[in-house]
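Note that this complex is displayed minus one protein chain, with the remaining chains in position.
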Amino acid sequence: MKKILGIFGLLVFICVMTALMSDRFLTEFNVENLIRRTALFGIISIGASFVIITSGIDLSIGSVVCLIGCLLPWMLVEKELGVPLSLLLVVGISLAIGLSHGLLITKMKLQPFVVTLCGLLLYRGITRGLVQDQTQGFKSGFSTLRELSQGQMPLPGTEFGIPNPCLILLVVAILAIIFLNFTIYGRYMLALGRNEEATRYSGINTDRMIILAYVICGMLSGLGGMLFVLDVGSAQPVDFGSFYELYAIAAAVLGGCSLRGGEGTIIGVVIGAAVMQVLKNSITLIDWIPTNIEYAVIGAVILGGVVVDELVKRFAAKRRAMAQANQ
Amino acid sequence: MKKILGIFGLLVFICVMTALMSDRFLTEFNVENLIRRTALFGIISIGASFVIITSGIDLSIGSVVCLIGCLLPWMLVEKELGVPLSLLLVVGISLAIGLSHGLLITKMKLQPFVVTLCGLLLYRGITRGLVQDQTQGFKSGFSTLRELSQGQMPLPGTEFGIPNPCLILLVVAILAIIFLNFTIYGRYMLALGRNEEATRYSGINTDRMIILAYVICGMLSGLGGMLFVLDVGSAQPVDFGSFYELYAIAAAVLGGCSLRGGEGTIIGVVIGAAVMQVLKNSITLIDWIPTNIEYAVIGAVILGGVVVDELVKRFAAKRRAMAQANQ
Amino acid sequence: TKSQSGGSVSSNTTAAGGGGSSAKPRVGYVTNGVASFWVIAEAGCKQAASEVDANVEVLMPAEGISDQKRMIEDLLTKGVDGIAVSPIDPENQTELLNKAAKYAKLITHDSDAPDANRLCYIGMDNYTAGRMCGKLVAEAMPDGGKLAIFIGRLEQDNARRRRQGVIDEILGRSEDPSRFDPPDAEIKEGKWHIVGTYTDQFDRAQGKANAEDAMSRHPDLNGMVGLFAYNPPLMLEALKQGNKLGKVKVIGFDEADETLQGIKDGSVYGTVVQNPFEYGRQSVTLLAGLARGKSLADLGVPADGFVNIPARQIRKDNVEEFWAELKKNLGE
Partner (left out) sequence: MHAEGNVDNAPPLLEVRGVTKRFAGVCALNNVNLNIRRGEVHAVIGENGAGKSTLMKVLAGVQPPDVGEVLLDGKAVHIDSVHTALNLGISLIHQELNLADNLDVGANIFLGREPRKLGLIDFGRIRRESKKYLDMVALDESPTTRVSHLTIGRQQMVEIAKALSVNARILIMDEPTSSLTQHEAEQLFQVIRQLREQGVSIIYISHRLGEVKELADRVTVLRDGENAGGLDREEIEHDRMVQLMVGRDISQFYARRPHSIGKPMLEVKELRTNAWPHHASSFTVHAGEMLGVAGLVGAGRTEMLRAIFGVDSMLGGEVRVENKTLTLRSCRDAIDAGLALVPEDRKQQGLILEMGIRNNIGLPGLSRHKHGPAFLNRTRERQDASRMIAELQIKTPSDQQLAQYLSGGNQQKIVLAKWLSMEPRVLLLDEPTRGVDIGAKQEIYRLMEELAERGVGILFVSSEMEEVLSMSDRVIVMHEGRVSGELQRDELSEEAVMKLATGSTPVAAEV
């Protein structure tokens, strides 16, 4: 709870500051856009956080987004496979990717960083080869399917509607929260992230749990890739989803995941994703911030966030020690 | 030694295969180019390997290459600061970057991944803001300085010349080898990469060693950035050096560095960098490999390399056990 | 599905912007990436903004198509009166562009989206410009020969058309922008031998490596064509290194300083330049006028909605003059 408080405070702070400096920030249109973007990035960030909780890392998220993002329109438009088969293939590919990462890491004992770095290169390369570097788009078709990303559920009694990706995020997040906190598997992941040996000695098949984490991450990356391309309408193999893994990991870290494993809350991660999207939005909306320093601002905020977090922790520890001593 | 053998074998294999499939591979011109590119990437890879040996990571290498690569021509051409002052500033900036990474990681106890991820965003953002997204180039000037990257030292008695970056790499590599294997500091780094706490208990200022590793990495990234821009002639802040950190880390891993720390040889890392450059070259030279699957090929080769390495290790362990049992 | 939010945006626009022709119009100018080319356009935008008393905001997406979408949405959020976009993937961005057109005056520049509800297109035809470049090639190499093409990416529509124009022109084919020769395939026709098209994904070190590798692979190369602004300088670097400067004909595109210097020195035969400064200037002028309630016809836009800003061929004879003008525009 306390961990979330910090990042939530940061989000509120950024929102308030932006709202003060731009009267356009709180328009329905903008809020809706922000929610949609946060939802898209939130989904892949949740995937990343599962892997991070097991003290792994997944650098291939962006490339999976690229692969699925290009393949979906390719299958639908070029190959005319039809929606059900295409979706099935998307699920199958994401699953296969996650599974192979998990197997290489557990059974071959390769380091997650190395395996997923290869994945990063591999999937983008394969996509480029497969679609011959051509942009893949829906060509104004498949609008029902695209409603998944673009539509919204009207809130009865108001003019406002909840963007569909947000609903999807909500479902994903709730499932993830239940999984992580209320099922044995989530508990196993938390335990093995901190101390794999101890968890194994407790009779838990840790390999299976690690594989599961990578499968979840692969599936959510795939889902993300699908929603991204449905939202944008087309994807270029060479840069679609580029660097998204870093955004996802950064969101997870901002949201309280430790890269040392065993720690993290789903709500924090989603808020972390929101912080980054709101930041980008603020930079565009506030006139006096030049947009080309966008990266610098995001970097500075993440750094500031973790530094303050660390300082607060130290301060709290010191105060606790003092309090104990005075007992 | 054995570790190097594997990667060296891979390099030889790729070279032989390419030479068989393309009669242009072994031309002087091509070999010279390959040596120069390997040298440039080798320098930043050595930097990465120092950090990896202390069980850290530096994701900001590419952004430092961008920063220095853009600032050098900017200072020389736009600001007309003159060569000595500009070089001094380059050194100072690289040093400051490495130093601040090291300080944040040791004194603030932040995770290297997080700190350098922020660096990745920050330095590119700052560069973009500083040069206002303008391409920075030497405008056909500063040819003496550019000789550093483009010139070569003729080998007496032959037509062949050694490209200057190769000489620089040679110096850097020899210094690195001496540092790592023959000085107490190198030993400290290897020790703390394995077990920081025990090293600290042995009276070694591990913080200082970690900071030193990041400073070395920062300096070599800066040197790399300088040589890259001197070679290429101009740099665009938005994409110069993008993803180079991944190439550098991949080269280090291929060359036998373990991301768990405490392991690695400089020669291996340089060979690792060479493997990747030769691969890219081969893909261009061999007609029937489509160039757009380049990433896929590199990813597959790295993955194959680590998988084979692991299998060989297992096989060797098994054989050793068998041999002992038979005694 | 967007009708609800639509209502709110337009109402907000009028509320905040005042809408009337008296206030300073606010204009957004969205590029398709970050490049020096666009920095020149930005200068044009700024100049126009002061000429016609408007506020302009230039946004350059660094992360491709989804970034561009975000920027357009954010501009709409800000309630700008007009937007000029260089769509990255026009064919698939119709919806987004139509949405933008609903809430603001929308024009396209640099690359067109004819299917979307844009009011007009400012720019040139990349295919035609490609053909102009092809003409330069033919002039430079009257006997034909071995030719390599260098380009950043091929998935962009303008890049594809530009390259196709070059190929079609030198091979003397009819005008057909929809033709597409696969990038890896060699083309041998008559006296011409096009060995391939090398892409570098905007990685300059790779761009230079491509030029070097092409020379390794084809030591008897006679000509090199660089179709993105940064390609010709990289080709020159590679040639210098291989001691082939002047022996291989170089034809460029766009106006990198090194390219212009090369033309002066004779190492580059010529280049085709667009006029990004005018793209920016005209876009802003037009949008400001539209915001003040003028019609397209008032503003001198032809009926077909195509404001042609022709490309020019720069050779040794007119390079000095062009360069001076460029410097003046950039305020150097």
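Letters A, B and C mark the chains in the order given here, with residues in each chain numbered from 1 onward.
By definition in this document, a residue touches a chain if its C-beta (ideal position, glycine included) is under 8 Å from a C-beta of that chain, and two chains touch if they have at least 3 such contacts.
Quantities reported herein were computed from a predicted structural model and do not represent experimental measurements.
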item: Contacts of the hidden chain among displayed chains; value: A, B
item: Options B:G6, B:G129, B:G151 or B:G262, residue touching the unrepresented chain; value: B:G262
item: Options A:G6, A:P237, A:G262 or A:G299, residue touching the unrepresented chain; value: A:G262
item: Contact residue for the chain not shown (choose from B:T27, B:Q111 or B:N195); value: B:N195
item: Residue among A:I44, A:I204 or A:V275 touching the omitted chain; value: A:I204
item: Touching residues on subunit B - with respect to the absent chain; value: 182-185, 187-188, 190-191, 194-195, 197-205, 262, 317, 320-321, 324-325
item: Residues of subunit A in contact with the chain not shown; value: 178, 182-184, 187-188, 190-195, 197-205, 262-263, 321-322, 325-326
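As a working rule, only the chains that are shown with their structure count from here on.
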item: Distance-maximising chain from subunit B - centres being C-alpha averages; value: C
item: Subunit A-subunit B separation of Cα centroids, rounded to whole Å; value: 29
item: Whole-Å separation of chain centres (CA-atom averages), subunit A against subunit C; value: 34
item: CA centroid of subunit B to CA centroid of subunit C, Å; value: 35
item: Multi-chain contact residues (two or more partners), subunit C; value: 34, 60, 62, 183, 199
item: In subunit A, residues with contacts to at least two other chains; value: 132-133, 292, 294-295
item: Subunit B contact footprint on subunit A (complex, rising order); value: 57, 59, 104, 108-111, 113-115, 117-122, 124-126, 128-129, 132-133, 246, 249-250, 253, 258-260, 290, 292-300, 302-303, 306-307, 310
item: List of subunit C residues in touch with subunit B within their complex; value: 33-36, 38-39, 60, 62, 183-184, 198-199, 202-210, 212-219, 229-230, 233-234, 236-237, 240-242, 256-258, 261
item: Residue numbers on subunit C that touch subunit A, as the complex places them; value: 1, 4-5, 7-9, 12, 16, 34, 57, 59-60, 62-66, 69-71, 73-79, 88-89, 91-96, 115, 153-156, 182-183, 199, 201
